[in-house]
Every structure is written in structure tokens, then in C-alpha cells.
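What follows is a short report on a single structure.
What follows is part of the complex, with its chains left where they were.
Chain nomenclature is as follows: A, B, C and D, assigned in order of appearance, with residue numbering initiated at 1 for each chain independently.
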């Protein structure tokens, strides 16, 4: 059988290489299967390519796409659940073997549509040297919201003119601000959307509270740069000591390890009412239009590539979180974790993690939400109003899915 | 009469314009013009600036469509034929050299287009370049040439093709007298040798008179006179034609100025060429010298008589000063009379008047 | 770099020219501003990433970024594909646009305005909007995952037709006429008169078109699947990953690597621009 | 184009021959234009009267519903306003700078080769990569602009892209940078075609650089200016690639432009029906602006 498999890459060159080599390895061991692994750009490009190809009549059989896009893909009637190709008990057991936090975004209505693979979660990085300079214990990151503010104030430095030269905290708010913000809402013990993906909670006062906290970091406490903070420049800002603490994805682990000119630590996000963080990243999906044989082969490939050895290789190469505990039991992984303890932080945080915001018409709804966040952060609206407006818009869109 | 243009040495072809007109907006540039250019002859279009010479030529070439009338070349109605199919050569008033091609390429352009073999092209190029004194300039671009050199290149492009019809629009106007004289002779010789039909626009009457088999004189888009150059000079049909040919122009004066003649010309106009007038004690024309202009071998004398100014050309060895009163005479056959009403030539009156002068 | 070729050095003193000096100065200031992104790209590409934001004269040089970039994708093959792609597009565009522009510039025929409007319309319609439809067409033609599939939607370019029309309109009519008199056919005139005289425009258009298609990304990504057909931009895009932060050193090294041929081509051709083949031509 | 007046008899033969030739010349280009632009574009128009097909729900004909929705869509009006501001910011600046650049580079100038290449770089570098570089320039704190302004003037950090007040203008600067270098190339080509004798004649008449430019060079470059300005108008609606990198339309749509919004609608939300409607609206605006501009100015432009 021949399979076409689209995969996006979001963390730089190594990832593409690894997927390619894993695929080659599989094909070498399974001569009856031919897999054409096609690099398909960013997640955004991948969706475009998948939908264009499907509408053009030549969908791929297998693709990786954002876990949050599950409802969209269902809505477009493009994917089929894995369940039909995982019939044996062994298969069912295998399915149980993923971290539950990752499965939240992968299942709906009792069916499994996505298999987690290229998954991540945000963590907090801190600059130990800056902590030392500020008179803080370099080994103790802030563990609560209050501590974050408190530490942040100590870490914020100004020059003679009163211009800030180092900010305490950096929570990026460009691109997909809702994701990191979801860390705050989770910590404030509120869920942004239901698991059916047809109702949001944007106007919950707890959400407003979380948003207010985020806004206050710059406006009230002065520990974070005001305005929209660029996602892509965040690691660099961290390296350049523009910010002593940053929140960003585990996908940056390798990057930070390679490039930070100082000692740094990695920790779970601080807690408030509870600990918490969203998951993120990509799942495997099976596509309509393929033959049974192809889909079975695709499912087998997915089973293989998410297997312990493969997932370990993947995690070590990219910094993504291996999606199954058994991967962490492999020798390779153990050595890696021992060698680089921060690698386990994300895994450990999974215990507290929730699904990434995901609804029907996901991109539109999240864009509405993002705009509300931006409006509050840039001071155009207060937090509560912004969120209420967003909720009203989201409701209008999602009503038809209830 | 219709010579097919098959081989390398085609004879000329007759050109016929029948009631051709061309209108620019409200302005009639060419107005109901009929001309016959016999095959193999050299016809010059002459006329003042803006009279429609270039326009006429361009209509023959097919670059301008006629608004009315028919054009025939070699008996074939070409009125609606595109320029490329009329099989003729042309020199443009503005030269129209291809700025991106060098002199050699400009000259052989047409041969290349018609896929003349390389050897043949080279040979002809060599001949033409020598004839035009361009041999040393063959690989220059037009922008590196002087005005006259550019004109010669344009000329070369037209004559190298040896087409049955050749059109030239003031091809010599930028050349010096010596070269012009040579080119005049050369072009004429070439035309005679190859036998093609030439329509040649010029404002230079020396060219017109020395080269032409037929001169077509235009005025404001209309035909003024078409005849052989000698006739044009000797028997101009209208005062316009009379004054247009000959430098300095013929003096056209009120008939009343000539006294003592057999015929009464008071109602008419008389024409007398400056070179036809001579100092004559008892001449019929009394005048006062207003000014003198020295011209090398000759001198021009502006005279005044009865309120009219006119010019006399005399050999420069005469000793005349401004202000003197003189009397002038002329030979009988040099008197031209134009009807006061129609403006047309009246040989009858001239003959009548002449009897007395000769006598 | 051109000064030597421009004018034979005059041994004569020239009057100090304030106007000229000011102009030169301003031109240089602007040039420095304009080249800043390129300069930054070069700086980061040849230094370790720690120097992305620190401009120290003695920063250590490295070739590592280029090595990383080169290793990330089969760039050699991608270059070949891109080269074939732009050649195909350019050839097609030159041919089709020249013919069409000629028709619009020098012929009168019924429907000219309407057709020209349709051409201008193509300028307005962004090709990305048509991706889905065009993909369907390519599938029907069986061209998905081929280089012609990337090229075909672009070879009739409204931009090119419009540009060449504007240029052809400025060619002096006597030259056209002279060629006609010499017996040139319609295409002959185009080939021997219009095209040579529009050479600067062709050069400009060629450079612009090549750089545009060299850098085009979305459509090639979607319509191709295999290494044998994909252009360099697809390889380049691996570096504009969004999850991790921007690594300017590698991105810029990759950008320089992929745009290098274009820069070199421009350096080679730029002289032609100011060569003045038309100089005094139409005297 | 020149004469149609006063033709009493139409020489049909010549005319129809011209027509046939013209059509033959146009045929290949028109074929491709239709196949890959116009037919798909008409499909877009067709889609705009339909609901977006989603999975099991095929598209329905909904008449003008999408248009009504557009009229009531505050983001549509917002991005349209942004786009006008963007157009007013980029068009005159980029065209003006392009002309000045072309004049300089066409002149004898010390280091002309370098200057020429500098101006040309925007065309060579892919916009996406360039946007990343500009992102760095704009980054608060360690970005180039902040580094320069803080070391020279002691200014505080400025979040150019993160502030709704400056985000769009920051994007305009990048666009002008990109466009001016691009347009310069066409002006340079146009300058080459002006007979130097005209400039010489003007010089003799005592005209300075300024006068020569305004009264001779500029009018003679009108065909190019027409071309460039139409492209500038179109590009002010079309050039959005860098927005994806620089601001993603934010904050809160402050730097979102019409086409960017269309992209989001069509390729992020996959609302093809509404996306088509927005596209039609944009085409209508562009037609009114660009094609109107063309037919208004074309007969005024002096071509030879």
C-alpha cells in the first residue's frame, strides 16, 4: 500500500529530519508499505494544503495537524476516527496508554480522532544569574501568582534615565496569546470551552480575573513590558536578559539549552487556585477518501511511530513531550532526563494540564478571543468588557453547533 | 506597364493617385490629389513647408491610410494594402534609424528581413557603404554619427534593396553642398540604371530641377502644377508656381508698372525673373535701387518701383550703389502674364506685349 | 564598483558642485537605510547567534549557520527545481506578455478596452484566492506535483502585459514604419524593433519576475509533494518555525543562501540598466 | 489610439486584417488568463452568493446574505479604514522615493553600483524573511531601532508593533521599503528611454535639475508612472505577507488589512462563502480605483 502523509514542522529543521528518518525506518522494515512523507509547512499551511487537496479530490491518507483543529476537521467532514482500525484489545490498551491530558483534545463523542505525537505544553524558564543578582535564590522559581509579581519586581531593573533594561516577567501575547493565557485561567480554575467544543466561558468572572492579573503585570506592577509581546522574539529577549522569567513552550527547550549564555531553570507555571497549563501541538489524523487498506496501514504506522523507542528519539531531537509514559521508561529517555532534568518538567506538569482551547470553527473563535485579550492588554477595553464582547461573538458562531 | 517584381533588377512601376485626400481633424492635409508617376521616372514632390508632401508620400507608402481616393502601384490597387506588401523603399525625413542596430545592420535590415543570402548582403552592403562614404562607420551606432552621416545611413537602407519603387523624403537636406551635389548625381544615376520609380520630396528646387523627370508642385494640399522642370520654370501656370521656382523668386508685379507695351496689362499681373532683368537705358521698367546683397559671382539688387519691391540679379562686377535710379529691360520670352481674375497664365497677353519689347 | 567603467578619468579639476555633493550624500544615506536588512542578514548569518543583537566588530565569524541551513533540506535539488521553475515561467511570460502587449500597444481592434480591462483585472485578483480552483484544474490536467503546475497559473501575467504595453507605446512610430516599409512582417517588427528597444524593461521585468517566483511559497507548497518538484522556498520555510523562537542567524543564513543567486544575478545585470543603449538613440 | 476622426470610408480590408492579427497575438495570453484567473474568479463570485459548505452541509444559495453580513461586520469596516490609511501612507511615499532613487542611480554618482544594489535588495529578499528581520528591528529593548534610539537619545523602549497606535505605521514603513526599491527598477528602465537631447535642450534653456525633472523627465515618464501608480494602488491592497510575521493583524486588528482579513476568513476559518464576498468587495474597490485610474489617465499620458 502506498500512503501519503503530510507533516508540519513548528520547531526548526531537526523535526523534519527526524520524521523523515523515522518514516524511512518504518518503510524499510515493512516492505509492503510505502509512505510518502510530505513536509507541509507550518500548521497553518498544512491545513490549507490538506483542505485544498481534499477539495481537489486527492486528500492525503494521514496527516499531522493541530490538536485544536479536531472540531474543524470534523466539521469539514475530512477525517475518520481511529476506532475502526483499532479493533483488537491490544490496540485498545495501546490507546489507553497516552497521557490523559493529551487525549482530551483527541477524542469527542466517544470516538478517537487524533493520536497525540508532536505535543507540548508551556513552561516557565528563569535566568538563575538574574535571580542571584536580584538577591533571590537562583534555585527557587516563583510558585504562585503573588510570588511571580514579587520576584518580578525585584528582577525589574532600570537604568539612570529610568528606562527599563530588564523586565521581571515575559508572557508573550502575539500570535496565539490565548494559549499562554490559558495557563492563567487554568490556574484560576476555570475552563475556557466545553469538551463538545460548542460552548465557551469567556465571560466567566474568573477569566476576567486572570486577564486582569496579566494586564496588571505591566500596568500595575510594572514587571512586564507593556503592549503586545512578541512570541517569536521571546527566547532571544530571554537570552539578551531583557526578561528574567519567560513563559513559553517546551518546544523551546533545545533552543534555550543551546543558546542561553547563562544558567537557567525550567519550572511548571506558577499556581494560583490550582496548578495548571494547557497542552498544545499536533495529532495524527486519518483522512476520508482512503481505502480501508490504506487506513489500516496508516493506523499501524501511527502505532509504531508513537511507540516508546520512536517517541523517545523524537522527544530528544525536538523537545516535544513524548505522548506516552512508556517512552519515558526507555533507556535513551532515562539517560536524556538524567542528563537534562528540565526535560521532565513538562511531563510532570501534564498531571495538571487541560485541553487547549478548542471549539467548532476553532480558528475564528480563538481569533475573537485573541482580539479581546489584545484589546485588554493594550488598554483599549477593560478586561471584563473585552471578554463579554468576545463571548457574545463566540456564542453567535457556536449556537448552530449546539 | 506592370512590371512584376520578381528578380533582383526589377523595372519601375507606375504609381497612380486618384482623387486622394487626407484629413487631420478639421485640416485637409491632402485635398483631392491626382498624380500619375510613370514607371521608371523620377518625380519630385515640391511645395512649401506643411503643404502635404510628406503626407502624400506616406500614403503612397501605406503608412497613412487615404481618407478618400485610390492609390495604384504597378496597376495594382494598393489603397488597402499594408506597407510591407507594397514592396517599396523609403527614406524618412527624420531618418528613423534603428538606434539599437549599428550602421551596417541598419542598412541591411531589409535584406535580412527578406532573407537575402549572407554573401549577397555583404557584397551589396560594401557597395552601398562605399557609395555613401560610410565604410569607416559601419560598426557605429546611429547615436555616434553626425546628422549628415545619419542621413546617409537612411539613404543606404533605402537604395540597397533595389525595389521597383523608392520614396525619399528630403533625403539630402542635412548634407553639405559638395556631398549633396555628388549624391544628387549618384541617386539619379542609380535610378536610371536600375530603372525604379522614384518619388522624391524636397524643398530644394535645385534638386527638383536637376533631378526630376516630373515636378509635382503642391500648395496647401492641392496640386498646383505637374510638369517637367523646364516647363515649370519657363511656363509656370500660376503666380504661386512662378514665385516658388527660382531663387530669388520671380518678381510678380502689377501690370501697370510696365509702361510702353503693346498690350494693356494694367488689370493683370506680370512676372519677371530677377535674372531675366538687365540694365537697359530704355527698358520698360523704371526703378530705384533700395539695397544690394553680395552673392559671390552675382549680386542681388532690391529695387523699388511704384510701391512694389522686386529683385534683380546682376553679375557682381556691375558698379551700382543704393539710391540710384535705373531702367531695366528684359527679353520678350521672359515676360509672364497672369490673369488678374483667375490667376492663370495668359500667354496670349504676353505674346502681344512681347511684340513691342522685341521690336 | 562601476566608477572605473563610467567615464575615462578626466585629468581636469572640476568645480566643487554643492548640488551634486548633497545628492550623492542623500543617495548614500538612503542606500544605507535600504541595505540595512541585508546587512543585518549578513551579519547574523556569519556570526554565532549570540551576536544577533550585539554588533561588535570583533565578534567571531562562523560558517556554521550556513552548514545548518544547507543540511536542513535537499537544497541542491531544490535549487535545480527553482531554476527550472523560474526559467519556465520567465520564458512563458516573455512570450505571452510580449505578444499580448504588442497587440494592445499598436493595434486597434474591437473589444480592446474590454480585453485590456480583463488583463488589468488579473492584477487585482490575488492568485492565492484561486488556489483551490487551480488545484482542481491541475488535478484534472494530471499535473499535480509537477513543475509546470507551479508555473502555469503565472505565465500569463497581467503585470507583464501592462508593463510591456506601456513600454511599447513609447517606441517612436517611425521605427515601426521604417521596418514595415522594409517588408518586416508583424512578428518581424516585434522581434527586430520593439523587443530590442524595450530591453531595459525586459531586464527590469525579468529580474522582478524571477525574484518574485523564486520567493513564491504557498502555491508551490500546496501543489507539490515531492523533493523532485519543490522549490527552495519550501526548504527555506522549515526555518520560519513558529513554535520555537526566531533564530535569526539560521533563518538569515538560509535566506542569503536561497537569495544568493538572485543577488549575484542582479550584480551581473545591473550594469545593463545604466548602459544606455538608448542613449541619444532616437535623435 | 490616435485617429478615428474624419474617416469617411472605412478600409475594411486593412481593418479586419488588423483585428485578426491582434486577436491571434492575444489568444495565448488570454487563454491562460481565463483558465487560471478569470474562470476561477467567477467561481469566487458565484461562491459569494452561497453559504460556506461544511462537511455534510453543502453550499446553499443565500442570495445577498453574505453581503448583508459584510455591511454589518465591524471588522470589515475597521480593516477597510486601516487599508485606506495604509494606502495613503504607502503610495505617495513609495512612488516618490522610487523616482528619486531612479534619478540618483541613473546619474553619475560616486559608488553608483553599491547604491543601486542597495535599492534593489527589497526585491531580491523574500518578504517573509525580510519581515523577520524587520521584526528584529522593531523589537523593544534589544531591537535595532531601540538600540539606536536609546544609545543616541536615551529614549525608553518602544513597542512599535505591540501598540495599536504605531503598529500600522510600522507596517507602512516596511511596505515603503519594499515597494520603493521595486518601483525604482521600472523608473530606471523608463529613464533609459528618454532621448538625452530633450534634457540637453532644457538645460540650454537654463532649466535646473528641478525644472528639468518636473517639466521634462516626469511628464515623459508618465507611462511608467501610470503603470507604477496602478500597481501601487493594487499593492496597497495586496501586499500583506509581512503582516503575518510582523503583527498578525494585531493588536486587536489595529494593523489588519482587507486582504489579511480575507486570508483569515478564507484560509484560517475556511469560511469560503464569506471570504468570497469579501473578495468581491475588494475587487470592486480595486476596480473602481485602479481600472478607473487607468482609463482616466491613459488618454492623458503622453506616450512618445
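Just so it is clear, a contact is a pair of C-beta atoms (placed from the backbone, for glycine too) under 8 Å apart; a residue touches a chain by one contact, two chains touch by 3 or more.
Fair warning: this is a prediction, and the values are worked out from it, not measured in the lab.
Just one chain of each kind is rendered; the file's full complex, by chain label, has copy numbers A x1, B x2, C x1, D x1.
Here is the rule we go by: only the chains that are shown with their structure count from here on.
As a whole-number value, the distance joining the C-alpha centres of chain B and chain C reads 55 Å. Per-chain CA centroids place chain A at a distance of 92 Å from chain B.
Inter-chain spacing, taken between the CA centroids of chain A and chain D, is 37 Å.
For chain A, residues touching at least two other chains, in rising order: 48, 51, 175, 232-233, 236, 240.
The set of chain B residues that touch two or more partner chains comprises 82. By the touch criterion stated above, chain D contacts chain A in their complex at residues 54-56, 132, 135-136, 139-143, 150, 154-157, 159, 161-164, 245, 247-248, 250-254, 264, 267-271. Of all residues in chain A, those touching chain D in their complex are 44, 47-48, 51, 72, 74-78, 161-165, 173-175, 225-230, 232-233, 236-237, 240, 242, 361, 363-364, 367, 370-372, 374-375, 377-378, 380. Note for the complex: chain C touches chain D at residues 1-3, 6-7, 19, 23-24, 26-28, 30-32, 34-38, 40-41, 52-53, 95-97, 99-100, 102-104, 107-110, 112-113, 115, 117-130, 132-134, 137, 152-156, 158-159, 161-163, 166-167, 169-173, 186, 197, 200-201, 203-204, 207-208, 211, 214-215, 217, 233, 236-237, 240, 246, 248, 251-252, 254-255, 258-259, 262-263, 266-267, 270-271, 273-274, 276-283.
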